[in-house]
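Removed: one protein chain of the complex. Kept in place: all other protein chains.
By written order: A and B. Residues from 1 in each chain.
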Amino acid sequence: MFQYVVKRVLSIIGMLILISVSVFALFFAVPADPARLTCGKNCTPAIIEANRHALGYDKPIVVQYFDFMKGLVSERDFPDDPVIAKNSPQSITHCPAPCLGYSATQGQLVSTMIKQAFPITASIAVGAFVLWLVGGIGIGVLSALKRGSILERGLVGASLVAYSLPTFFIGLLLLDIVSIKYGLAPPAGYTPFVDDPVAWAKGMILPWITLAMVFAALYVRLTRANMLETLSEDYIRTARAKGVPEWAVIVRHAMRAALTPIVTIAGLDLGGVLAGAAITETVFNLNGIGKTGVYAIQQLDLPVIVAVVLLSAFVIVLFNFLVDLLYAFLDPRVTL
Amino acid sequence: MSEQARHLLEVDDLEVHFPTADGLVRAVDGLTFSLEPGRTLGIVGESGSGKSVTSQAILGLHRGTPAKVSGRIRFDGVELLDLPIKDLRRLRGNDISMIFQDPLSALHPYYSVGKQIAEAYRVHHSVSRRQALARAEEMLELVGIPNAGRRVHEYPHQFSGGMRQRAMIAMALVNDPRLLIADEPTTALDVTVQAQILELMKKLQREFGSAIIIITHDLGVVADIADDVLVMYAGHAVEQGAVNEVFYQPDMPYTWGLLSSMPRIGSPRGQRLATIAGSPPSLIRPPSGCRFHPRCAYRGLVEGDACVTTPPRLVAGGADHRARCHLEPGARERVRLQLSTIDSVGER
Partner (left out) sequence: MTEPLLRVTGLRKHFPTKGGLLSRNRSVVKAVDGVSLEVAGGETVGLVGESGCGKSTTGRTMLRALEPTSGRIEFDGRDITGVGREELRKLRREMQMIFQDPFSSLNPRHTVGTILAAPFEIQGIKAPNGVKAAVRDLLSRVGLSPEHYNRYPHEFSGGQRQRIGIARALAVQPRLIVCDEPVSALDVSIQAEIINLLQDIQAETGIAYVFVAHDLSVVRHISDRVAVMYLGKVMESATSDELYERPLHPYTNALLSAAPLPDPVQQRAREKIVLQGDLPSPSDPPSGCVFRTRCPMAQQVCAEVTPAYAEHSPGHWVACHFPEDEQLAA
């Protein structure tokens, strides 16, 4: 068990290094000049060169990579130039460790941007997660128990429709009709939870519903299929033959077995959404991780791209790991 | 009235029909038998003859499914078929309990063996979890599981096949039932383990005095443990009676076929085995007349076409012996004498 954890942690670190190298390499393979993108229309070659130097884009890629890695453990300064530091210290941006870099396009430290974006994404993700888990599993179990009824056909049909609609379509539909036209729900917007929980929830309702719809539909189908399979298992018959009341047969015996594999999928999906819900964030104009990442790619903003990709990758592999641990805990047949 | 009170279980004209896309599957079709307290009834028959469906009908396990169940099942004078589910549940696992063929799939993979036994106890007794677990441990010890104190916390996959079946038996007996239904309890086990399990069931029956229904397709198992035998074919009883009657004076062609198609350790080697021609009939459109007639090698001995047109009734041949066949007693006697396997073992 301990060995397993150590091994997994090491492999996660290795993977993140590999990803960061790939992102750096990929970025330099792109035939565009990031320094050119740092200033607007009336740009002179001199300014571009100055910016290039200030951002360190003139250094060899390997050096840039190691500067970045060093920044993760020690502080950095932008631009990292002793001459400028001496002449005009006020133009230096100090970046405390762990330093993820400096975005020239945004004129901000990347860590500051991430610190602002992550709570937004987390708010969307966690709320939507609860919604789709409760909704998806609830409807899934219900439709399995009411097998063959009109209710079941309706629920399964509805989930099929929800599943086949693209996220942006659902989002825009909700935004246009529910919120703008009929004013049934407040428009989306982010208020930190600690400031005002009610405003926080109000602003998140539409993104939650949007994101949860697609996932919930998937979970309805998964749950229903697992429940139907489990209900025909021999041990369910055993439970009934023991005289266990039907509700306990369903909850203690059937759901316990049918939902365990769903835990895995749910964990992975939550990880995926925490890594950025790009479409939902874009539709509702929320500056979460996903939207930040998309914008950074459009701007070829290397430090932001690297940070977002690494963060996303980290969240995903971390959840992978947590899910494996949880699964071993839930299924006694699995040993680590 | 006293005549009725003698029976612990009375099954009368039981029918279990399953509506399917192809038509109505008459899995059990007019089954009648009874069982006295403390006795063991062996139900034998080919796979698909309706043995498991029957046993599940007794516990009302077809409720809530599309299956159509009719007839009468009386347990200790109580009619089970229209008993409210709440009352039926009070009987399940308490007065009547059941063990299944494959103990690995019959036990829940996510709960420890002890918890599952404890659950069976707690459903019918208001005791604490701890008391129930202690009881589970006691039961495991009783069925001969070594280190019961440790084993009680282990999961089914950590048990061997024989141990699992012992655990199932422990679970079935935890409430001291009056009837234990064992559906092919040893089919998935090796002979050595089967012998252990059969010994265990006999021992526990002596101690607990429960009646047992043991379902099997192995006539050896029946010969070992049963007091009475019920031979099932295509959903109903074709022969039933005391075990010695059925084994030594078998009274109808299907039983003859079953008994003589078994290779025997004691019989001369190398001769061809007797077979039963054809295959089990459709349960959707069962054969007319005697359901066995398409496979029967002896219907030529019956005058006219009664076998094809008229279903034979279950007729008493001896005091404790009934069979469903149109053959005259004299003809049956002559065939029995010809069947060497039955004849040779008949000399008691």
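Convention: contacts are C-beta pairs under 8 Å (C-beta built on N, C-alpha and C of every residue); 3 or more make two chains touch, one makes a residue touch a chain.
Source: prediction; values computed, not measured.
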Hidden partner chain, touching residue among B:N147, B:S160 or B:S282: B:S160
Omitted-chain contact residue, chosen from B:S70, B:S128, B:N147 or B:S279: B:S279
Of B:G257, B:G289 or B:P312, the one touching the omitted chain in the full complex: B:G257
Touching residues on chain B - with respect to the absent chain: 46-47, 160, 162-163, 190-196, 198-199, 217-224, 243-244, 247, 257-259, 261-266, 269-270, 272-276, 279, 345, 348
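Heads up, the rule we're going with is that only the chains that are shown with their structure count from here on.
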Cα-centroid distance, chain A relative to chain B, in whole angstrom: 57
Sites on chain A touched by chain B in the complex: 233-235, 237-246, 253, 256-257, 260, 330-333
Chain B to chain A touching residues, read off their complex: 56, 59, 61, 85, 89-94, 97-98, 100, 102, 105-112, 119-120, 123-124, 155, 157, 171
